[in-house]
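One protein chain is absent from this view; the other protein chains keep their places.
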C-alpha cells in the first residue's frame, strides 16, 4: 500500500491493512468434540464441532463423511435486540446464507473419503457482534473441526493415517471506505463501506469463496484487485494464528 | 442436617446442602444495558437485559412498565447436540415453560408503576448445561435486570428516587436422591433424582415459585419440608453472592 | 381452619375449603377406549383416552408402555373468544405447559412395565372454562385412563393380573385471596388471588406435583403450609368421587 | 320414492329418505352470545357464535358487518385418533374447505348492511363424528347465529327493526349407495357411497350450495336429480326443527 | 337457449353459451413426462405431470397407483400482486380446495389397478389468471396426465394393454349474471355472478363434480338445471379439443 493509504486513521487506530486483535480460546466447551471461542476485536463467536459416527440415510454406503454448519446470533449480540428466529418460527435469509457459506468453506478442505462415514456438525453462535461475524465463524470453525477430527482419530473412528483435512481454511472481510481499501471491517466501518467483500482462502493461499457486493457505488476491476490483495494477506495472517493455536497442547 | 446426611458423598465432593461454585461475570456484554455471565459449576448462562423506552401497544397509557424473558439453549450446550428450535420452526414446551418461569420470577420483584412505561427484555442463553440451567438463569437475570434499571436511571428514563426493584430474586434446585435431600443438582444427579424441585425466592426469603415434581416415586409432606429448608438456605446464599457482585464497581 | 376463615363469603356461597360441585360423566364418547366429561362447577373438560397396541419407534423392545397427554381449549370456552392455535400455526406456552403437566401426573401412577408395549394418549379438551381447567383435566383424565386400561385388558392387550395403575391421581387448585386460603378457585377468584397453587396428589395422599406461584406478593412458609393442607383435603375428596364413578357399572 | 327404494334396509333401520334423530341443545355455552349443541344421530357438534361490536380494519366505514366461521374436530371425535392441527402447525385442506363452506352458507342469509359494523364468528367444533359433520355444523350454526343476533339487538348493537337474517339456512348430505339414493349418511354409509353430495338450502327452499362428488363411478343427470329431491326434503325438515327450537323460550 | 338469451352482449363479444378461445400447447416442458400450457382466453395454466415408479409407503403392496395434484398461482398472475404462500409459510384455504378438486377429478377417470404401483403428480401453476383457473387446470391436467401415462407405457412401467385412463375429464364454469346463465366466466363476469358453478364431467358426459355456490341470491331448481345444461355442452366441447390435441403427433 502507498503511504497515502497508510495515513488513513481508523476509529480503533488500526492501519488499513491491519486485522483487529484475534484470539482463539480452544476447547472452550466441556461437551463438544472440538470447540473454539474466537474473537475478532469485539466480535465473539462460539464454534463447536459435534462428531457422530455414521451419516444421514441418503449417504449410507457411500463411504463418505459429511460436514455441515449452522450459524446463529444471540438476540442481544447486536447493539439493538433482534427477535429470536425460533420465536418467529422461521430462519431469515441472512442466517441461511451464512450457514451455507460456512459449510461450503469447511467442506472445501475436507476429503470426505478420508473422513469415512462420519458426520461433523459445526455450530457457530455469535455471542457478541461487531462486524465480520461470518469470517470469524469460519476461522474459528476450522479450529473446532480440526480438534473434532483428532478426537475421532483418538477414538478410532478415523484411521491413524487418514488425512480428512487436506488444507486449513480462514476468512476475512475487506471493503472500500471513502475510496480506501481496508481489511477486517468493524461494524461501524461495514455500514459505511461502498463495497464489502468476504474472502475465504485456504492455508495454501487458494480461494474458496469470493463474495463482493457493491453496497453503494459499483466497483471497477482495479478496486477489486486491491481488495483481493488485502484479503489474501489477511487470511495468511489468520492461518498463522490457527496453526499456533492448534500446535499448543490444550485439548478440546 | 444430621450427621448421617452430611456423610453422603456427591460426585464432585460436595456435601448435600452445598451449592456448586457460583460465579457471576457482570457486564459481560458490551452492547446490553445489563448483562451477567453466570456459572453454577459447569452450567454457564449468558443473561442480557435489553432496555427500551416505551411499552407494547396494549399497555400504552397504563403508566406501567413491562419485564419479560426468553430462555434458550445453544445446540451443543448439552452432552449430545440438540436440534435448533429455529430450524425446527417451533419452540419446544420446555423452552416455553422456562421462559415463562423466568419472566414471572423477575416480575415478582418489580414495581411496574415505579418502572414507568419502559420495557426490559431479559435473554438467558445457556452456553453450557450441567443441570440447574433455569435456576442459574433466574439468578443471573436479576443481576442483568438490576444493571439495566440503573442504566435507565442514569439516562433519565427512570426517576432518581423510583424503586422499580422492591426486592431481589434468586433460584435453586433441590432434589431427593436415594432418599437424601440435596441442593443444587448437577445433571448426573438430576437424572437420578426421585423428586426434583425448583424454588424461586426473594432476598427477604419469601417464595415466588415452588415447583416440585415426582420424577420417580411420589413424595410425602415430610420430604417436601426438608426440600424447602434446603432451598431457602440455598437462595439466601445466592442472594449474598448477587449483593456482593452488584456492590462492586464494575458496570454493564 | 379457624372460624374467622369459615366466615369468608365466596361469590358462589362456598366456604373457603369447599370444592365446587364435581360431576364426572364416564364413557361420554362412543369412540374412545376410555372417556369422561368432568365438571368442576362451570368448568367442563372432555377427557378421552385413545389406546394403541404398540409404542413409538424409540421405545420398541423396551417392554414398557407410554402414556402422554394433550390439552387444548375450544376458542369460545372462555368469556372472550381466543384465536385457535391451529390457525395461528403454533401452540402457546400455556398449552404446552399444561399438556406436559397432565402427562407427568398420569405417568406418576402408571407402571409402564405392567402396561406393556402399549400407548395411551389422553386428550383433554376444555369445552367451557371457569378456572381450574388443568386440575379438572387431570382428575377426569385418570378416569378415562382407568377405563382404557380395563378396555385393553378385556381385549387381551394387558395381562389379566397386570396392575398398570399403581395408584389413582387427582388435582386441585388452591390460592390466597385477601389473605385467606381457598380451595378450587373459580375464574373470578383466580384473577384476584395473590398466590395460586396447583397440587396433584395420588389416592394415597402423596404429592406428584406442587406448583405454587406468587401472582401478587410473594408468600411465606406458613401460607404455603396452609395451602398444602387445603389441597390434600381437596384431592382426597376428588379421589372419593373418582372411586365412586369407576365403581359404577357404566362402561366407556 | 318408489316402494322398491323404501324396502332398502339401512344399518340403523332408517328408510332411505329419513334423517337421523336430530336434537339441538340451544344455549349450551354459558359464555357465548349464541350457542347450540346439535346432534345428527351420533354426530355431535358444538356451535358457538361470538359477537363483537366493530369489524376488521379493512371493512371499517363500509357500514357492513362480517360473519365468518371456523370448523374443527377434536382429535378423538373419530373412531381412530387424528393428530391435532395445532400440533402439526398447519390446518389441513379438509378443515379449510369446510370452514369456508360454513361461512359462505351463513353469509348467504345475512344482510350485512342490516347487521351494521359488527362481527360474528361462528365456531363449529365436532365433539363426536359419525358422518355429516359439516351439514350438522351449518344447521347448528344458524341457531347460534340467530341467538347472537338477538343478543346484540337486546344490547342495542343492532337496531330494533333491523333484519340481519333474511332467511334461515340448513344443510344435509345425500348419496347413492348400491344404486339407491339415501338421505343424511352415517359414516359407514358415507364410505360406501358411490356419489356423495352436500346440499345447503334456505328455509324458503332455495339452494345456497350444491357440492356433489363422484367417489366411485361418475353419476348421470337422473341420479343428480334424485339426490336433489331428497336433499330439499331433508333441509325442509331441518328448517322445521330449527324453527321449533328458536321459538322456545330458552335463551343463550 | 332462447333468442332472448343469445341477444345478451358479453364484454368480449361472446354469446352466453360460448367458451372463450381455448388453446393447449402440449409438451411445453422439456423435463416433465407430460405437460400442457392451456389457455382459456387470457387465463394461462402450465400443467406438468411427473411420473415416478413406485408409490408412497402406505400404499406399497396394494398393486395400485396414485395420482395427486397441486395447484398454485404465481404472485402476479392476478391483477394485483398477492403474497407468495411460501413466504407466508402456509397454504391458503382456496389453494388447498382447488388442489384437492383437481386430484379427485383426475382420479375419477383413473383405474389405479391398471396404473400399477406408480405415482403421477400433476402440478397446475397459473401463470396468468382471468377467471376459470381451476377448470382450465383440470382440462389441461388431463392432457399432461395422458402423455405421462403414454411415456410410462413406452418405458415399460405400464403394461402395453393396460388402460389406466378409463375416460377423459374436463371442466368448465357456469354462472348466472343479471339473471342470464353464461358459460366459462371471465374474471369480470365471475365477480358479478349471482351464482357460480364449476362442473367437472367425463368425456362420456357423466358428472364427476358439481359445485354450485350462491354468491349473491340463492338459486332455484330451474336455474340449476339451466346451468347444468350449459356446463355439459361446454365440457363436451372441451373434450373434443383434448382429443384433437392428443391425436396430434407432438410428444411431451
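Per-chain residue numbering starts at 1, and chain names A, B, C, D and E are given in the order in which the chains are listed.
Methods note: contacts are C-beta pairs under 8 Å (C-beta built on N, C-alpha and C of every residue); 3 or more make two chains touch, one makes a residue touch a chain.
Being a predicted model, the structure only gives us computed values, none of them experimental.
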- Task: Could you run through the displayed chains and say which ones the absent chain touches?
- Result: A, E
- Among the options A:108, A:233 or A:246, which residue touches the chain absent from this view? A:108
- Message: In the complete complex, the non-displayed chain touches which residues of subunit E?
- Response: 29-32, 35, 42, 46, 48, 50, 70, 72, 74-81, 84-87, 89-91, 95, 121, 123, 125, 127-128
- Message: Applying the definition given at the start, please give the residues of subunit A touching the unseen chain.
- Response: 90-94, 96-97, 99-100, 104, 108, 167, 197, 201-202, 204-214, 217-221, 224, 228, 232
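The rule we apply is simple: only the chains that are shown with their structure count from here on.
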- Per the C-alpha means, the centres of subunit A and subunit B lie apart by a whole-Å value of 33
- Message: Centroid from C-alpha atoms only, then distance subunit D to subunit E, rounded to Å. What do you get?
- Response: 29
- Task: Enumerate the residues of subunit B that touch no fewer than two other chains.
- Result: 89-91
